[in-house]
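One protein chain omitted, others in place.
Let's look at subunit A:
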Amino acid sequence: MTPRVLVLIASLVLGFCQAWAAPEAPYPSTYKPADSQPTLIKRANILTADGPVQENADLLIQDGKIVAIGQNLSAPANAIIMDAGGKWVTPGIIDIHSHLGVFSSPGVPSMRNGNEKTGKNTAEVWAEHSIWPQDPGFELARKGGVTTLAILPGSANLFGGRSVTVKNVPSVSVQGMKFPDAPYGLKMACGENPIFYASRGNDPFTRMGNMAGYRSAFIDAQAYLDKQKRGEKQKRDLRLETLAGVLSGEITTHIHCYRADEMMQMIDLSKEFGFKIGTFHHATEAYKIADKLAEEGIAVATWADRWGFKLEAYDAIPLNVAALEWAGVHTMLHSDSAILVQRLNLEAGMAMASARHANRQISREEAIRWITINPAIKLGIDDRTGSLKEGKMADVVLWSDDPFSVYAIAEKVFIDGVLLVDREAEESEPESDFLVGQSVREMAQ
């Protein structure tokens, strides 16, 4: 018996799944939350993203976890007590489509690290290897209540590379931000962007070329996976490894796709190769096929109301998000922007408000899910974050106002129980090393 077979048997006996996508799980997370004092937030309106609003309720955080939610909770002796006085508390916001750290600020040519675009298929690249943890955008997002982000490669080519999920904490290394044991995703792109890339003399040149590109790639990935499953020796191939991970179901797909007809093509592609589409991103025409998306169990991450920036986004409408919710689609709001990520709560408010002219409404309980638990579910981290529930990570935001109001400011933001944003505290040095010690910033003091 070869050692390889022994390992295989051992893992079967131990009940582990065979991992095809990342055999050695390299570049592991080193994130460990700092120690924090227990905190009791009293008299808050709590939107838990897991059931109805809890009015005038308390929330207890201890050892970085949510310990209890309810009326008149008592706190341990060493706890910090915060009287919310009727203000709102929500789970930390999760952005399922961010390019922070890969398209950083300042957006200088040497820092455009989000699109490998040296070919139509760059599934071999990993977004985490581009992330600059000093991007000042991370801190600004945190001040907007964002506690977890999926950092995706760009959409310049058919297969952009692997995404990574990070906790929005200050860190010198990306490993220190990586959400522990979070599954990977693959960024794919439909439509105009891969074609524009082709205008520089490469294929695909058309939408039919896009489809041929996906199909050829998955044919190769299928052969790679089959060989691996048969235990045949082959040279490790990073590109095929990621694509094989999609086929085996270990890696979810984040597919940038605007038009309804193109999403239908992608659904057929997934059936041809037997993989499950995770999330259509942007999906500004999703409302045209809402029932189909619900039936297929495919999620959508989109904006409240962005349109017209290209032809494939011309039919975007403000009622898209509400229509998907009503049809039973797993619906999310994303930012895709270092600016919008700072106000995803307002985006949710705008999408909720779009239903004013419809014959059906959107509740706050539905709207909060778009930016918290729903992205957590699609990122495979909902067992640990995304809602306020006993035992989950204490990723919590205390808002100055109704979180769906234009006036809402994230007054306090906790990540794993650590208070990382506190508007009452004195203005501190910026987190980003890029901004530390800049004369222009020091003049602000």
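Here are a few things to note about the model shown:
The definition used in the following text is that a contact is a pair of C-beta atoms (placed from the backbone, for glycine too) under 8 Å apart; a residue touches a chain by one contact, two chains touch by 3 or more; residues count from 1.
Note that contacts and distances are computed from a predicted model.
UniProt lists the omitted chain of the complex under the protein name "Amidohydrolase-related domain-containing protein" (options: "Peptide/nickel transport system permease protein", "Amidohydrolase-related domain-containing protein", "Xanthine dehydrogenase" or "FMNH2-utilizing oxygenase").
In the complete complex, the residue from A:107, A:201 or A:391 that touches the missing chain is A:107.
One of A:50, A:95, A:128 or A:192 touches the chain omitted from the figure, and that residue is A:192. From the options A:244, A:257 or A:323, the residue with contact to the unseen chain in the full assembly is A:323.
Within the set A:238, A:294 or A:409, the residue that contacts the chain not displayed is A:409. In the full complex, subunit A touches the omitted chain through residues 105-108, 136-137, 140, 143, 192, 196, 287-288, 290, 305-311, 314-319, 322-323, 326, 338-339, 342-343, 346, 349-350, 352-353, 355-360, 404-409, 434-435, 438, 440-441, 443-444.
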